[in-house]
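Only one protein chain is missing from this complex, and each of the others stays in its spot.
Now for chain A:
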Amino acid sequence: MEEVDVEPTTTPIPGFDSNQKHLGFVWGPGDILVYETIYKASGGSAGGCPFVHEVRKDEDIYSPILRKLFNESHHIFVGLQRIREDLPSKNKKPQFVSISKNYRSVIRACMEELQQVAVYHNDSLGNTLLSLELIWNLCEVLFIDAAPAGSLVLHLLDWVRLHKADVDEKAREVLASESPAEHQAYWDVVISYVLQGRMDEARQVLVKQAALQPAARVMFKLLDNLLMKMPIFNPGETQTLTEFDVKWRHWREEVDHCLQDQSFASNRHLEDICKILVGDEDVLLEYKELLSTWYHFLVTRLLFSHPTVKPTELHYYAQSSMHMFLDTRSVPEPLDSILLAAFEFDIHQVIKDCSIALNNWWFVGHLTDLLDHCKLLQSHNLHFGSNLREFLLLEYASGLFTHHSLWQLAVDYFDHCPEFGRVYLELQIERVPLDTERKALKVIRICEQRQMTEQVRSICKIMAKKALRNNRLGSALSWSIRAKDAAFATLISERFLQDYCAKGTFSDLDLIDNLGPAMLLSDRLTFLGKYREFHRLYGEKRFSDAAKLLLSLMTAKIAPHSFWMTLLTDALPLLEQKEVIFSADQTHELMFCLEELTSGKSQLFTLASLARVKQLFTLH
C-alpha cells in the first residue's frame, strides 16, 4: 500500500464519542453512511443510537452558481472531443488555446457572479475559483501555448497583470483626486506600473509629478526617456532573440550609467525606479507589499534581469524567487507548490497536488483532458489499468451521477472514456430514480443510443410493472413493446383475459382493437387480438367468418389450453343457430379439440357443461 501524501482530514460526527463506541459505516456513490454501533470501545455492548449520518465530501456540486460552471464546461468538453484527430498539430494549437480560454472565461463568469451574490459568507468558493483560474492560466501559458524564450516573459507578464487588477483601481482613484501627485498612494501606483512592465501608464502618471517639480525637470525627462526606450521583444517582427538581447543589454547599461552617475540621487523614488529597471533584487524585495506574491516577484525579476529566459530555465528562478520572497519559516501554501510544480514543467505533480487540494474533480478532470488532447501527458498507466485522464474523468463523472439533476452531463463524460466508461455508465444508469414516464424515456433513450439492451429491458420492465400495478394496461403494453419483451406482453394479455373471464366484457377496448403489428410480439397477445376480433365479427353477425376464426384459434394452437373451454363455450351459440355455420370438416375439428381437452389434464370444466357440449356436437 502506498504512503499517504497528506494527513487525512477528520470529520467529527455530531453526538458521537469515539472513546465510547465503535462506528459503523458503508460507502455510497458519493458519500458515506455512518452509524453508531452497539459495540463499546472497551468491549461489550450497550444500547444503540437511532441516527444514521450522511457524510458528503463535495458540497460544491450543490451550489446553484457552480452548476453553471458544470453545464458550460460540459458543452466545451464535448466540443473539444469532437475536434478531428487528423488535423495537423500546427492547426490544432490555436484551437486548444481558444478552448482553454473558453474554460477560463467560464470560471471567471462564475467568480464574478459569486462576488455579486455572496459578500459575507462563502467567499471561500470565490477564492478557490480565483486560484483555479490562476493555475489554469499558467498552465495555458506554459504547456498549451508553450511560449518560447522571448515571448515567454511577455505571456507571464500578461498572466500577472490579469491577476493583479487592483492597480488600475488605485490609479483611477489617484488620478481622480484633486492633486494626484500628492495622493498618498501616488508612488505606489507608479512603482506598481513599473513592476508590471507597464511603462506607458507609469510615464503618464509620472508626468503629474514632473509638473509639480519644474526644477527637477531634467531628471524627470531622463527617467521618462529611459522608460520609453525600454526594449520589449516583439515576436511578430523580424528581430531575432539575439538582436533583442543585444538591444536590451545596451539599454540596461545606459540605465546603470545613470545610477552610477547619481542622476536620480535627489529623489529616492526615482532612484528606486531606476534600480528596479536594472533588476536590483534588494530594492524589489523592499516593495514586497506591492508585489504581494512571490510569482509576481519572479516575473518582475525576469523582466528586468532575464527577459530572454528559456522555459527550461524557469524552475531555477521560480525556486529562488519563492525562497527570497517568502518567510522561510512559513509552510508553503498548496497554491504555491502547485505553481512551483508548473514552473518546473512537472504536469503530473500539478495534477496530483490539485487533486489533493480540491474536493471536486472538476478542475483536474477538464485540465488533464485538455492537456491530453495537446499530447502533453505521457501515457502513464495507473495500477487499475486506465490512464490518468480517464481515471480523473471517471471520478468526476461518477461524482456528477450522485447529483439528482446533473447526472445527464455525466453520460457524455463516460462516453469519452474508452476503457471503462461504458461499464461505469451501465452500472450508474440503472440507479437513476424514475419518477415520471418522461424521465424514464430519457434514460431509455440514452441506453438505446449506446446499445445497452439489458438496461433498456430492465427499465422498461420496472415501468411496465408500475403501470400494471396501477391497472394501466395500455401503458404497460407500450413499455413491453419498447423493450420487445414478449414475456411481459404475455403477462399483460393474461390480465386482459382474466378480466374478461371475471367480468364477461373486455376492458380497454381502445387498446385491444388497435393493437396493430404489436400483436405479433407474443402469442398470447396475438390470441387476445384475434379473440376480440371474433367477438367483433360475432357482433356484426358475420357468423361464418367468426366461426372460421374461432376454429383457427384452437387448431393453430394460438389459444392457450386454459382458454379452450371458453372458446368451445363460445362456439355453442354458433352451433345453436338455425342455419348451418360449421361445415362437417369444421365440426370434426371441433370434436377433435374437445376430445383433446377432455383427455388432457385440465380440469377447468364442469361435468355438466362437458356433457352438454358433447350432446350438441353429436346432435349436429
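Basically, contacts are C-beta pairs under 8 Å (C-beta built on N, C-alpha and C of every residue); 3 or more make two chains touch, one makes a residue touch a chain; residues count from 1.
Note that contacts and distances are computed from a predicted model.
K.L.:
Which of the following names does UniProt give to the chain that is not shown: "Transcription initiation factor TFIIH subunit 3", "Guanine nucleotide-binding protein subunit gamma", "Nucleoporin 43" or "Oncostatin-M-specific receptor subunit beta"?
P.N.:
Its UniProt record gives the name "Nucleoporin 43".
K.L.:
Can you work out which residue in A:477, A:497, A:537 or A:567 touches the chain that's missing from view?
P.N.:
A:477
K.L.:
Identify the residue among A:10, A:42, A:436 or A:599 that touches the chain left out of the display.
P.N.:
A:436
K.L.:
Using the definition of touch stated at the top, determine which of A:29, A:79 or A:94 touches the missing chain.
P.N.:
Touching the chain that is not displayed is residue A:79.
K.L.:
Using the document's definition of touch, tell me which of A:71, A:115, A:240 or A:598 contacts the absent chain.
P.N.:
Once the missing chain is taken into account, the touching residue is A:71.
K.L.:
Can you list, in ascending order, the chain A residues touching the missing chain?
P.N.:
Residues of chain A in contact with the hidden chain: 64-65, 67-68, 71-72, 74-75, 78-79, 404-405, 408-409, 435-439, 441-442, 445, 449, 466, 469-475, 477-478, 481, 507-508, 510-511, 514-518.
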